[in-house]
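Chains shown are a subset, placed as in the full complex.
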Amino acid sequence: MISNRKMRVILLCGGINKRMTPIIKHKSLLHFTGKPLVAHQIEGAKEAGLNRFIVVVNRDNITDLKSAITSIPDIATEFVVQKRPLGMADAIMAASALLLPEPLIVVNPNDVFDASAYSSLLSEYDRNSNYAAYLVAHQTPDYFPGGYLVVNEGNEISRIVEKPPKGKEPSNLVNIVVHLHSEPKKLLGYLAKMSSSADDVYERALDRMIRRGLPMKAVVYTGQWQAIKYPWHILGAMDYFLNRLTRRISPQTSISDKAVVEGNVIIEENVKVLEGAVVRGPSYIGRNSVVGNNVLLRNSMIGEGCVIGYGTEVKHSYVGDGCWFHSNYIGDSVIGDDCSFGAGTVLANLRFDEAKIVVEVGGHRVDTGYDKLGAIVGSGCRTGINASLMPGVRVGPDSFVGAHVCLARDLGAGRKVVAEPRYRVLPNETKLAREKRQQALKKLVD
Amino acid sequence: MISNRKMRVILLCGGINKRMTPIIKHKSLLHFTGKPLVAHQIEGAKEAGLNRFIVVVNRDNITDLKSAITSIPDIATEFVVQKRPLGMADAIMAASALLLPEPLIVVNPNDVFDASAYSSLLSEYDRNSNYAAYLVAHQTPDYFPGGYLVVNEGNEISRIVEKPPKGKEPSNLVNIVVHLHSEPKKLLGYLAKMSSSADDVYERALDRMIRRGLPMKAVVYTGQWQAIKYPWHILGAMDYFLNRLTRRISPQTSISDKAVVEGNVIIEENVKVLEGAVVRGPSYIGRNSVVGNNVLLRNSMIGEGCVIGYGTEVKHSYVGDGCWFHSNYIGDSVIGDDCSFGAGTVLANLRFDEAKIVVEVGGHRVDTGYDKLGAIVGSGCRTGINASLMPGVRVGPDSFVGAHVCLARDLGAGRKVVAEPRYRVLPNETKLAREKRQQALKKLVD
């Protein structure tokens, strides 16, 4: 059943995630509640009655994206390869041959938002289809380092201001890339005329269209919205999905009657929850995972085939597939696939001075906005016993942090950190009388 | 209701606690079972029928002492400021204007003892009021580095020997400063004539009074007694109060049915005890505190608004208000207010050789008498993840012990210790085949 609405959604998944380092999986493929982000986005569009999609991919993610999307029923999808990651304009141009005269909705997989953003857009278009474009605007009092829409009283857009400094926002309307273009050919014309290949060609084209008199309308959206630009934003996206959970425990699970599963928790099939474990919602546990004895798991997402071993606390963290933990503390952290942590590894998540965690990305210091942020660990990493990772540290994929290492700096990909412990070996002058020990034993647990 | 007995108790709280470093809160203000020590002392006196008090304070503790005492019903209290901490004699002299001809009981807030000490004193006085003074004498076979009373068969005191060396004790009667002076004016006269301002002027004045023929009587006390001279004595005082507990759980608590609360435990209002926690009496938990999942708490006092977080053991320790712990071991330790310990911080409480813990105080090595003694941590301290504190270490207030630091020496106030970890970063030659991992996963929990 494909809807009659002759309108298509173009999802721009051809970019790369430089700023997402050390999380190298394409953000559209990150799983939330067991599904890749792109599937969530398509399902949101379906909910609003949109069933036709163009997905712009790149050579690295095409296979995974096809496999993630083709299993979604009742949609028609075309895939286009964007050869180089040259931004949104280039991505739309790459799909130009597929673009019909019918309206087109441009969506950036950076953004996590409710289906209501689509339906608001569509009802505005249905009410008055005379605008060249309809741009979803997130109304928020908080500053966001992105584009702001300047509008008149009728919400007609007069200007787009990219990244105004904090305090200089021209409005409280942040531009979310959920843009309905009534005539995509017009957009293509403007894009073709832009000279530069800079990151913001698409936005500048929109601005030029406005200035040339093509009317655009801001469609105000007051729902939840989370951009995924930096890896810690994965936690925000996780919160978005966790807050929408309804409790669902697969009948194919084994949950000890000495365990507690409380609140809005999804537990998929073949999960084991052992004695003494406590799982507090909202949380998600992917299939084939084990929540070991005395584990405390709260406000977190765990992927498939993970073992959250004995005596581990996972708090407000995103954990990929195939991870093994063991007597760890993992708080406010993002852990890729196939990681394993030695017993006693702790991820610190709070500075002594309780200041916001600041991280260097591409030579710039970026305030994460979090005062509680643990580590960001790429896929295939391991840590040794009693290792310590400081707040906000990023560990590149396939890197090992040795036993007893206290890692306070970022680590690249494919690295191994080895402690150089210093100790002296001396003769042991103390010989304990066995009798003393035996006496102590009599007192037993002391 | 103020008793008819025209006798007053003077509590000498004007001193400072140099030897109590790093615990800087005045000892009379330390809370035990939710009340400051001075309130316990006043209530002990009330129990014996004494309702009139003079409290000698200093400029630092006057506000807190007034607020601690004025809420106690049915007593009359006068406050006197001792300007400089010049010892007991100076404290009594500071209050001289208030001293009436009626008898006076001098009490040192160093000492924790039963109300029966007061009642023995009073009944001795009631039986025969001809003595110039009545001194409570703690009968004990154990050595104590304080004053000893030499008495005749009728318990009349012939001499006071200050700090005899161990093995040279002239009796088994230790002088506790709970002294009834029949005519305080006489005491004041002797005190005024003493030339020195040394620490022991009061004791020497007593000795001179005896030698001048003023008869004094030792009133033998065989009950519990604990002096608080060094900070580890707070543990002894804690034991004193813990051993007197009767079970009382506030109805305004939330105790999981998967938790255990066993024995003589006081739990105040708004306390939460989470799943898997075990609280063993005798123990005290102040209001608004949280005992987290899988915590083991035994033989300890926890102040108000503390969070004893996931996977922490607190054993025979005194914890102030507003502390946050998380996957820690805290044994035989004294922790001030507003401290927080990173996950994996451990306080060692036993030497390898099981010898008594010896601590340096003011240039002297002092045997604490404990073979199990953890750390003494001042208020406002923090430790990082996987930090280790050695037995008997004292950490000054407002100091931070960094992640991965193994602290074997005392730390002053307002210090920060930062580990200088040594490690090498190498290329990681090991790439784990994902298949191997997947095979392992099949075996699941191993």
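Lettered A and B in written order, each chain numbered from 1.
In the analysis below, a contact is a pair of C-beta atoms (placed from the backbone, for glycine too) under 8 Å apart; a residue touches a chain by one contact, two chains touch by 3 or more.
It should be emphasised that the depicted structure is a prediction, and the values quoted were computed from it without experimental measurement.
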Given 2 placed copies of the single sequence, give me the total number of copies for the whole complex. 3
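Note that only the chains that are shown with their structure count from here on.
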What's the distance between the Cα centroids of subunit A and subunit B, rounded to whole Å? 51
Subunit B residues within the subunit A interface of the complex: 258, 274-276, 293-294, 310-311, 326-327, 342-344, 352-354, 372, 382, 384-386, 400, 402-404, 416, 419, 421-432, 434, 437-438, 441, 444-445
Within the complex, which stretch of subunit A touches subunit B? 258, 260, 272, 274, 276, 278, 288, 290, 292, 294, 296, 305, 307, 309, 311, 313, 322, 329, 338, 344, 346-348, 352, 380, 386, 388, 390, 398-400, 402, 405-408, 411, 414-422, 430, 432, 436, 446
